[in-house]
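Shown here: the complex without one of its protein chains, the others still in place.
Chain IDs A and B follow the sequence of writing; residue 1 opens each chain.
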Amino acid sequence: MIEGRGITKTFGKDVKALRGVDFVIPRGGAVSFIGESGCGKTTLGRILAGLESFDGGQLLRDGEPIKGNAFRRIQLIHQDPYSALNPTLTIESTLRDPLRLRAKQTGRPESWIDSRMEELLNLVGLNPGYVLERYPHQLSGGMRQRVVVARALTVDPEVLVADEAVSMIDVSLRLGILGLLKSLRETLGVSVLFITHDVATARYVGADGELYVIYRGKVVERGPVETVLADPVHPYTQCLLSAIPVLHGLEKPGPDRLVPNEPLDERTEPPGCLFAPRCPFANPVCVEQPPPLGKLGDTPQDHACLFPASRHVVAVPLR
Amino acid sequence: MSIVEIARTTAPGVTIENLTIAYGGLPAVSGVSLELKPGTITGLVGESGSGKSTLALSLLGAVSKPGRVISGQVVIDGIGDVTKLEPEALRRARGAKIGYVFQAAQNSLNPLKTVGKQLLDLGKAHNVRNLREAHPLLERMGLNADRVLRSYQHELSGGMRQRVGIMFALVLNAHVMVLDEPTTALDMITQANILQIVRDIQRDRSLTTLIVTHDVGVVAEVAQRIAVMYGGRIVEQGDTHRVLAEPRHPYTRALINAIPRLTGDVDEAKPLPGTPPTLATIPKVGCVFRERCPLRMEICDSVEPPAVGGVACHAVNKGDAS
Partner (left out) sequence: MSNNVRRRFWRGVWAALKRRPSRIAGLVIVLLFTFMAIAGSWFYPDRLPYDVDNIYAPISWKHPLSTDFEGVDVLALVITGTRGVLLVAAAAGLVTMFVGTAAGLYAGYRRGAPDSVLMRIADFVLTVPGFPLLIVLTTAIDVGTWWKMALVLGLIGWGGLARAVRSQTLSLRERGFIEAARGLGLPTRHIVVKQLLPNIAPYIATNLLLAVTAYIYAQVGLYFLGVLPLDTSNWGVMLNAAVFQSGALISPDALPYLLAPLGAILLLTLGVVLIVDALEEIFNPRLRER
């Protein structure tokens, strides 16, 4: 179980990317972070994978702080499968190097490396005979991303952090990758942290998991995916979900769907709720008082709003 | 109203007929016929390698070498056949008659000049002194015009840059607007705002608009008509809501089925087997989709299906597909 307590991160002098975030990733579970660009979800994923430092709080694995080599148990799957692979190396080279390291660590013979390479490629749905001798530019985006997953698996990770892992892949191929992540949870017991602004893909990978809605470095709503989608109580979540395009003809808009509103000007920092300047339901109180994360109003999920109200904003199927 | 004023206030229609564009012998767009009715928004949906960007560029007459128009025509009311225009006439048409909005990520904005300066450059290129439309356009889109005109590209957010791109496309009073992946680099809320702007501006200024995208949701939200491209051909086109409710071409069906949804059974969404073709791997005979098609028949290997009632599929035309 991976846990983050009060993670804060400031870039430079005053860019507050994360303002004290708590999260839990259970073993074999799925957790999704959604939010606008710049909300801090990518930073959080990178901190978890050990690629970024953090300024405050704790990162724990089964109660112990994560340090140094332990970060290897958490692997990041990048958004861009092309830049995630070295263009001058064949897929075989790309996989062999981490496997060689692994073999040394676990005391396995060289012969194990070849069979493990094939095993991993089969696991991610690729044909080793075809893929191993090729260079990244000779593979499609979907195949490249699968190679990236295979590479991440070479170190037997516990958590895969997928940051917009399918946004640069063709639509007809996305489900393949998402399905792969889902099946890895089942077969290997790997946990998946899914970071995205495409909520539906998060649901596909982790419908049985938790959804965290992040706004300006703070968690504003958190709970079971299905609950948060069907009954969001924080106005920001409702705005976010309202913005998802409706497939008119197949669906109709949710009954309480809100009109979108985007921050176009400089961001101010009110002492109270950070979302208040944009919130369609803001009260004078909201600007003054910072709302705590909790279950105010007896809601099933956690939220950070002083006046939570459930609104059904997600598109409804027509049939 | 004089003829000139009528022409200025009504949206032009665009007719693409049997267009084929090839890059060194390999067709990126093949025998495409598409009509953009005046005053409508049409959504062109396709994945990578479908030819949609090439098709969009052809409206501007801007297919870059080694691409060439092999056959067919692109007729825009009030301009003529874009594929046969003289270079000078084409240059004048771009911007003044046809506005093209590039992908935000591509940054067609010059990073070293302010927006205002680039606007002046545009005006000079078209011999227009006073670009009166810039201010009202920016304000209409919710921006502080003065501030934006003074800014450099890196000082603007993705959503702001996209709006500036739209302003540049329309500032010379073009009535045809082409948007290439307008919301790809943007998050959901910004995307929703931009789409609302597209709808509003479309109405206010009597535009005929083509949106090129890979995102079916974007088309569903703004376009009256949808055209689905695969391997350089249009495999299905029609009224957006109808096509989404009852897709007939196997690719359209599969594509819609591959969209994960927010409600209902998670596993209902199914992936498509195989990969989309690249320019080099598009089959030269027969149906381009057959390798991945569940309704594949013998005839699909040798004969390219003609478009009948908006759908190009042998199985559908035979009435086999229910």
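Simple rule for what comes next: a contact is a pair of C-beta atoms (placed from the backbone, for glycine too) under 8 Å apart; a residue touches a chain by one contact, two chains touch by 3 or more.
From a predicted model like this one, the values you see are computed outputs, not experimental measurements.
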Visible chains that the absent chain touches, using the contact criterion stated earlier: A
Hidden-chain contact residue, picked from the options A:Ala30, A:Leu59 or A:Ala84: A:Ala84
Residue among A:Ser93, A:Asn122 or A:Ser183 that touches the chain left out of view: A:Ser93
Option touching the unshown chain, where A:Leu123, A:Val155, A:Leu188 or A:Leu293 are the choices: A:Val155
Chain A residues touching the omitted chain (full complex): 49-51, 69, 71-72, 75-76, 78, 80, 83-90, 92-94, 97-98, 101, 133, 135, 137-138, 148, 151-152, 154-155
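By definition in this document, only the chains that are shown with their structure count from here on.
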Partner chain A, residues of chain B touching it in the complex: 47-48, 142-144, 157-160, 186-193, 195-196, 214-218, 220-221, 240-245, 254-256, 258-264, 266, 269-272, 275-276
Chain A residues touching chain B - in the complex, by the definition given at the top: 36-37, 140-143, 170-176, 178-179, 197-201, 203-204, 207, 229-230, 239-250, 260-262, 264-265, 314-318
